[in-house]
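Note that this complex is displayed minus one protein chain, with the remaining chains in position.
Going in written order, the chains are labelled A, B and C, and every chain counts its residues from 1.
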Amino acid sequence: MPGLEDLYREIILDHYKNPRNRGELPEPAISVEGHNPLCGDEITLYLDVADDVVRDVKVSGQGCSISQSSASMMTQAVIGRSVTEVRAVIRRFKSMMAIEEDGLEATDAEISLGDLEALQGVVKFPVRIKCATLSWNTLIQALDEAG
Amino acid sequence: MPGLEDLYREIILDHYKNPRNRGELPEPAISVEGHNPLCGDEITLYLDVADDVVRDVKVSGQGCSISQSSASMMTQAVIGRSVTEVRAVIRRFKSMMAIEEDGLEATDAEISLGDLEALQGVVKFPVRIKCATLSWNTLIQALDEAG
Amino acid sequence: MTPSAVASPDWQRIRSDFPVLRREIDGRPIVYLDSANTSQKPESVIDAMASFMREGYAPINRSAYRLAAAATDAYEGARSKVARFINAARPEEVVFTRNATEALNMVAQSWGRKNLRPGDAVVLSHMEHHANIVPWQMLVDQIGIELRFIPLTDDGLLDLDGLSALLDGARVLSVTAMSNVLGTINPVERLVAAGRAADCMVMIDACQSVPHGITDVQAWGADFVAFSGHKMLGPSGIGVLWGSSEQLELLPPFLGGGNMIDDVRLDGFTCAPVPAKFEAGTPAIVEAVGLGAAVDYLESVGMANIRRHEMGLTRYAIDSLRARYGDDVVIHGTDNVELRGGVLSIAFRDIHPHDLSQVLDESNVCVRAGHHCAKPLMRLLGANATVRASLYLYNDRSDVDALVEGLDGASDIFGL
Partner (left out) sequence: MTPSAVASPDWQRIRSDFPVLRREIDGRPIVYLDSANTSQKPESVIDAMASFMREGYAPINRSAYRLAAAATDAYEGARSKVARFINAARPEEVVFTRNATEALNMVAQSWGRKNLRPGDAVVLSHMEHHANIVPWQMLVDQIGIELRFIPLTDDGLLDLDGLSALLDGARVLSVTAMSNVLGTINPVERLVAAGRAADCMVMIDACQSVPHGITDVQAWGADFVAFSGHKMLGPSGIGVLWGSSEQLELLPPFLGGGNMIDDVRLDGFTCAPVPAKFEAGTPAIVEAVGLGAAVDYLESVGMANIRRHEMGLTRYAIDSLRARYGDDVVIHGTDNVELRGGVLSIAFRDIHPHDLSQVLDESNVCVRAGHHCAKPLMRLLGANATVRASLYLYNDRSDVDALVEGLDGASDIFGL
């Protein structure tokens, strides 16, 4: 049994207590809701994409330390990146979460996840993977809506 | 375990092979269908009642030795009797089949079932009770329809 | 409740009847506080099922050989036990379903599609489980009925002041006997009387109440009562719809197939008598046997004893939490244990319930963190989630102590 320290790393607790890019974006930013039916978490993700670049992302709503910190770190990891890069980051993150998806590309491995690496410990707590990926799945939906 | 001889008494096999009052009655006799969903038996019972007397009963359809012999003996036991008497016979028979019904009357015990007593052995084979009572339940329905 | 129930049960022996509770993880016992979700099974239930599969397994209602006749008796015997347990007038009033959810859906669909017209109102409460909300919402889509919700008071009771206004012109009243989030025990008889007065069909979701106290469906006088086997020491895969003979007679069948028919021709079918009419296909035979054994077990302890035991433990839990944490802990619902069962939904020091339950799990304390399938109620409480600790006959003070102790561990990690 892995200890809780694998899960609740300091950096995670920091993002949880001081979430970055929290809030809302006005229209025409896209907004998408995400739920984790297991724990009741609900977030709303706002996405501003222009010229194929993720210009801004904000997240509102409530959630546990894992879902909130993951969302916070995610915003940092994607703002300013091209949509193609962001999709690669998403793939990379999901593969770290041990989620098998089609289309992991060879180059994805090179992408650094920065702070997000701290979430690696979540894999040992399978139930929490859904917490960690909530904001990511919501982001995918928002990107799809952005076209 | 009771032996099969308790079930397949000679008199039962006789009524099975040579059923009495088999056939149909023309209208205005009442006809009612009965099913035993367990074994697929289907009978049609025809009832001719006038002036509160069961003038004639006929039974058609197929069934196992128990249901057919029971029907045959039943017709003999009820033809010519008043409806009130017939209802008493029915109660008496059902009580022999260990079926608890409301309204068994004190005088019912005095009613002789004649040949039908041979069916007593059926009680030891609970699954067959439904066979034995098929024609009787159909008769009850027919009497109810006769008003 | 039953002659065999003892006056004062040996709760330690009872606890030892549950194999899961004898297990240890990491050298520590399991502290199971999730019985409102699903209950553990005593040896006697596990053995009844295994023995039946080892010695008596056979089809029911279809074949005539002795093994099959005995299996049919076992299945029908379980029906009789359940009927007696809830004081049904007749065994035929007990319909076996997969779970309470199916029972509630069956009534919503079969009764509802027969009897409800566009614009008809169905009255529920704001504390219902999804199982008593979503089936009616499906009818909103299918028929165009209107839903009304009985509001709650601040301490989590049904606010019945406006009930007659809500019931005015309504066709259905369907309410839970006990909240799976707040623990609130609702005044069923009063609700039924109000529903009757308004000419409503009345259904009671008794999922949380049947396992924990005496149930008397005749005294209740509702039209339908639904509950699940797995919350009352029985196996998964079986639930109960009780209906008054009158209502079941009138209710159209829900599923079609074997066992529920009297006759089938290419051009149509006729139905078997109640309850077979509602039990299409091969039923949960082994599970019925298990549920029968669960009823036997509960009766041997005595439902009044169980209720008393849980009332005492609930009192102890509330008092312990408050003594240790004061205002840092919020316990939803009423403090009056006469009015509530052993279900404690709590919030603790801004620590998210999911994180709380994770930390509690470190000390093998099993609680549910989430919305408890009652999202409308959660929104009313202003919480996405709570941690819910729920008690049953096999719990004791040590379980409560472990919960109280465990919360502190969460504070350590989150620095709150």
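General remarks:
To be clear about the criterion, a contact is a pair of C-beta atoms (placed from the backbone, for glycine too) under 8 Å apart; a residue touches a chain by one contact, two chains touch by 3 or more.
All values derive from a computational prediction rather than experimental measurement.
Remark: the absent chain touches shown chains A, B, C in the intact complex.
The chain that is not drawn here is touched, among residues C:P19, C:G144 or C:P273, by C:P19. Contact with the omitted chain, checked across C:I14, C:M49 or C:V400, is made by C:M49.
In the complete assembly, the contact with the undisplayed chain comes from C:T101, out of C:T101, C:T176, C:S244 or C:S345. Remark: the residues of subunit C touching the chain excluded from display are 19-20, 23, 25, 30, 32, 34, 37-38, 40-41, 45-47, 49-50, 53-59, 62-68, 98-102, 104-105, 108, 126, 129-131, 133-135, 137-138, 140, 147, 149, 228, 230, 235-239, 253, 255-261, 263-266, 268-269, 280-287, 354, 357-358, 360-361, 364-370, 373, 375-376, 379. Interface with the hidden chain, as seen from subunit A, comprises residues 1, 35, 37-39, 42, 126-128.
With the whole complex as reference, residues 1, 4, 7-8, 13, 37-42, 62-68, 125, 128, 131 of subunit B touch the missing chain.
In this text, only the chains that are shown with their structure count from here on.
Among the chains present, the centre nearest to the common Cα mean is that of C.
If each chain is reduced to the centroid of its CA atoms, subunit A and subunit B end up 76 Å from each other.
Between subunit A and subunit C the centroid-to-centroid distance comes to 37 Å (mean Cα coordinates, whole Å). Centre-to-centre spacing of subunit B and subunit C amounts to 45 Å, using the average Cα coordinate of each chain.
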